[in-house]
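Apart from one protein chain that is not included, each protein chain of the complex appears where it belongs.
Should a chain be cited, it is by its letter among A and B, assigned in written order, with residues numbered from 1 in that chain.
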Amino acid sequence: MYQIYGVVALLVIGYGFGQLAERRHLKSLIAREREANALPAIASRFPATDRAYRQQLVGGSVVIASDYFKTFVSGLINLFGGRVTPFESLIDRARREALLRMKAEAQELGAGYVFNVKYETSRIGAGRVPAMEVLAYGTALIADEPVALRATNA
Amino acid sequence: MVDYENRQPAEGINVTAGHPLRRFAILSASAALLVVLLVLATQFAGALLGRFVPFSAEQRVMRSLDIEFGDAPVDDPVRHYLNELAERLAPGLDLPAGMEVTIHYDSGDTFNAFATLGGNLLFYRGLLERMPNENALAMVVAHEMAHVIHRDPAAGLGGGVASALVLAALTGNAGTAGASDALSRAGLLTGMQFTRRMERRADRAASGAVAALYGHLNGAATLFELIQAERAPSRRPGWLERFSTTHPLDADRIEAITALAEEMGVPLHGAATPIPPQVSAALSRTP
Partner (left out) sequence: MLLSNLEVLPEQTIVRHLGLVQGSSVRSKHVGRDLGAMFKNLVGGELKGYTELLQDSREEATGRLVEQARSLGADAVLNVRYSTSSIAAGAAEIFVYGTAVTLAPR
């Protein structure tokens, strides 16, 4: 009987802290993306050829874990099927974070573009609480003279 | 020349709108409902099947298994006494023709007694020695006999196996630990109301037999008060606990007996019949 109280307590804690963390991360993502849009990331394999560039492989990765509430809800969804809504937001945030980290590395190198951006997603951690790892990588093109980053389109 | 830009796509396309708590509430309610319905159905069906198996088949299986119940030989005085009590109680219980009870006795300290397949009953010294008079002892014997007559062991086995299988299939599929634990607990709790029902019916039948034999329900009241006293005094069961136990709460059983006494028009208390001295001596002798 008392185990039920324990589960409810864990759910409340998971929900509270989880939602808080998610909201904060989302706000941070939106703000950083606005700035990072100055450095274009493109999925094409044919790089810009307007001038001579050096190229460097850049990448960014992040591991984000699910909280007790999300894991519990996804367990119930396994019974009935359908969209696993708790993980949609989790994985979206993870991907955006990974891309931002990749762009940060490119920016440090003074790059003007990142080409052939690819994503790799995998589940990390044996056991019950799933954590997702996303890796975003691409080839940064660095001009010998610093490239003026274009004005952003917020 | 190609122009390269990074525009910001609209927010929220890759997530589903809707409050997470709402989804949680709907899912939990549906899952709980699903589990309850499935367990009720399988327990009911399993119990039906169990009772459908003839008693003679039960006896055959138990004989072939040849399990050693208790450590007392056939000529043990306590065993002899219990058998005699059972014979005296049989008419009041309406023991069907062809059904017979085999009584076993164990000299261990366990405060328990149970009925199992094939009409086998086991009584522990730990329970019997605490009975202050024959009336309470008779109530114990009658209660276990009632379980056999109602085919409760077979029904419990059938219902238990069926619902366990279904629960395992269901909870195995609820991927993560938290959810599958919660679901299996919900299933177990649902199943417990079946055993409580069996206990209530057994109490009722046993009371009838005891009243028929002694003319009052002294034994029943004494027994439940004793069981209540045996429990750790610090643990007062909360209201919710009546849904998470295999037996009805002791207080509920006492209440039921009082109501039953009125219904049958039989006094709740009456002159106690003492246990024969040689049996008392045998019970209190530590092996």
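The rule we apply is simple: contacts are C-beta pairs under 8 Å (C-beta built on N, C-alpha and C of every residue); 3 or more make two chains touch, one makes a residue touch a chain.
Owing to the predicted nature of the structure, the values given are computational and were not obtained by experimental measurement.
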Touch criterion as defined above, residue of B:2, B:74, B:97 or B:240 at the omitted chain: B:2
Touching residue (missing chain; options A:18, A:40 or A:59): A:40
Residue ranges of subunit A at the interface with the undisplayed chain: 37, 40-46, 66, 71, 74, 77-84, 87-88, 91-92, 95, 99, 117-123, 130, 132
Residues belonging to subunit B that touch the chain removed from view: 2-10, 13-14, 169-170, 173, 175-176
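The rule we apply is simple: only the chains that are shown with their structure count from here on.
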Intercentroid distance (Cα basis), subunit B paired with subunit A, Å: 54
Residues of subunit A that touch subunit B when the two form their complex: 1, 3-4, 7, 10-11, 15, 19, 30, 33-34, 36-42, 48, 50, 68-69, 71-80, 83, 85-86, 88-89, 92, 113, 128-130, 150, 152-154
Interface residues, subunit B side, partner subunit A - complex: 1-2, 4-8, 11, 14-16, 18, 20-21, 23-24, 27-28, 30-31, 34, 170, 173-183, 185, 238, 240-241, 244
